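With one protein chain held back, the other chains of the complex are shown just where they sit.
Up next, chain A:
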Amino acid sequence: MSFVFLIFLPLLAALFIPLLFKKVGKIHTGWFVLVVPVALFIYYLSLLPTTIDGGNLVSEFQWIPSLDIAFVAYIDGLSLLFTLLITGIGALVVLYSIFYLDKHREQLHNFYVYLLMFMTAMLGIVQSDHLITLYLFWELTSISSFLLIGYWYTRDRSRFGALKSMMITVFGGLMMLGGFVLLSIMGDTYSIRELIPQAAELATHDFFIWALVLVLFGAFTKSAQFPFYIWLPDAMEAPTPVSAYLHSATMVKAGLYLVARLTPIFALSGTWMWLVAGVGLFTMFWGSFFALKQKDLKGILAFSTVSQLGLIMSLLGASAAGYHIDNIAETTFKYAGFAAIFHLINHAVFKGSLFMIAGIVDHETGTRDIRKLGGLMGLMPISFTVAMIGAFSMAGLPPFGGFLSKEMFLTAMLSLTEFDLFSMDVWGVLFPIVAWLGSVFTFIYSFYFVFHTFAGKHKPEELPKPAHEAPIGMLISPIFLALLVIVIFFIPNRVGDWLVKPAVMAIQPFLYNSPSEVDVHVSAWHGFNTELFMTLGIFAVGGLMFWTLHKWQKSYDRFPDSVSLNALYDNLMFMSDTGANRFSKLYMTGFIRSYLVYMFSFVVIIVLGTLFLTESFAFDVTNLAPIGFYEIVILLALVGSTLTILFSKSRLTAIIALGAVGYSVALFFVIFRAPDLALTQLVIETISVALFLLAFYHLPQISRKEERMRFRLGNALIALGVGVTMTLVALSAHSQKFLPSISEFYKETVYSEAGGGNIVNVILVDYRGFDTLFEIAVLGIAGIGIITMIKLRMTKKEGQHENK
């Protein structure tokens, strides 16, 4: 079965959504949408047995064969894991959104179209084996994320957040495209599968380091790594289902996917290991540290996501160590890759549930400000339980899934201290320390999130709405995820065999022949070792610091906002905006006459310059036709009417004289036997004169007292220059013909190839049909432009946008 087309199923479904929304208003549109991810999830689940044994499936669809661009869906352990996450969490999120978004008040058709578009894009990223189509889908996720963040587009913050995420991720995406192009130049293929066996040769190539850094730009911007993470907190303006789906479970993991997928290519380089592990770990600490500064529930979760993504990123970086170790199965280096994937699954599960709870709290109390919340435990017992399970898993407490992967994370970080390449033996000791610090803060913010919302004193007077438990429909998805959190704790090795090990195979393909060779057994109890003491330390220190949080949390406010990364972004945007504006204003006068001066002077300079530099001027009169009586007459008329335009006192005369110029040119066409041109020119002149007369009303008045046309030397020189240039070019072009005229080709093939008789028209519709197609498109755009300029002129700045 060509499952490559399944990638496009959500996009196809999106076509019907607006129709369903308009016609079947009684049923929430979400129910129709739900079918898509559920069906896909079930189908992809059926592929699971193949990947468990380390097999893979490929399905191809040629898109642009001439450029060697194709959609190649490649299913192996890694891509199937992501595919299942996308469709599985997608289904839960759609279910949740049905109760979250009101069918009467919200523009559901927009929402679900964007969401389905995103689903296609995301499936495309994780299944594409072809670098260029991967890039295509990559940018499509940026665009759909932009649209979803800006879903409540009347809010200032939404638009700001949408633009910010777009700017940063698209910037990264473009960098990444550069990296991809370099990779394809080095390996002479676009296929990732074909690049991987060449890894050793690639590593010695001059471009290698450039490709590496550029690709990481893409991965780091998408996965919100330091210092690019700043878009993620602002992306929280999106509706909560979107935050749960895009900004915690799937899209932000695209960067992780890319790093995991390309690890076999880049892992041999020390730069890769340092950058991925170092930036990841620093992000982990940074995010967890600043999560405690946040007052907004979703803000806390956003920083927590940044931190957790950093954690997984650092594990992926550490997994690169496995490439430099012999006999990996006997060392602790084997854990990093496994832990990365395992934690990725855990994170998707618990963070999804936490986001949904944040949405529920927002929905049922009307605020997400943690200072106003408190004491909801009794009012919302189910939400509280779910939140607690999620948060404890995040904090790394047993008996929840997060505990297991957190332990392995510490193991992996500790193993780095034993690594003796790339000056790791000196600096490697930093890794467990930073990891431990980050974990302490993770512990604190997890507790902060749950207990400052659900415990403490209830403050009903501060809440916009009286708090109550959410409807059951909204709770289904978070409860399901919370159950998964617990289930994963009890059957970690089942999860490991089915999902994690096949994915680890994709990260470290040289090390294992089949998933069963990945010799990692997850157990909750390892005996008394360093990891356990570190965990106990986290609980103790974290607990103590949480207890005293109210005393030291205020010190966060001492960080000045003006030196933050956000301020840097704002300044950059402001500068590029006003700077570009100022620069444009230097030469954009608003008068078309100034623009014509620019254009014509450049034409003169460029063309004359080329003529002289290449010494291509030639003058040859032997082939010229004799000048006849008619030509002279028309020429006189032409010159006469041109002069009339210049010296006429009234505008009407000038317009009519302009028409006369056009008609004289048309007569020239007649004489030189170009009936098509003549015909077109005649009609065009007629219509444009009519248009001119219509526009007459809008033109500024020429003052009654006719001021004498002043002589402008500059303009005269340009006019002269244009005339001379055209004459010289025409003469030279005629005097030297290196190539035979193309008209012979047209003459021969117009009937045999194109089945026509009129060359001019056949060129338009057939030989150069593309040109015509785009020209009429441009024409259409021009029409729209004129309508907007004239019909939709805003009289004054209307308060269209409410600012919340």
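Just so we're on the same page, contacts are C-beta pairs under 8 Å (C-beta built on N, C-alpha and C of every residue); 3 or more make two chains touch, one makes a residue touch a chain; residues count from 1.
Note that contacts and distances are computed from a predicted model.
Engineer: Which protein name, taken from UniProt, belongs to the chain you can't see among "Acyl carrier protein", "ABC-type polar-amino-acid transporter", "Phenylacetate-CoA oxygenase subunit PaaA" or "Na(+)/H(+) antiporter subunit B"?
Structural biologist: Result for the unshown chain: "Na(+)/H(+) antiporter subunit B".
Engineer: In the whole complex, not just what's shown, which of A:466, A:675 or A:723 touches the removed chain?
Structural biologist: In the complete complex, the chain left out is touched by residue A:675.
Engineer: Of A:67, A:200 or A:694, which residue touches the hidden chain?
Structural biologist: Per the contact definition at the top, the residue touching the missing chain is A:694.
Engineer: In the complete complex, the non-displayed chain touches which residues of chain A?
Structural biologist: 675-676, 679-680, 683-684, 686-687, 690-691, 694-695, 697-698, 754-758, 760-762, 764-766, 769-770, 772-773, 776-777, 779-780, 782-784, 786-787, 790-791
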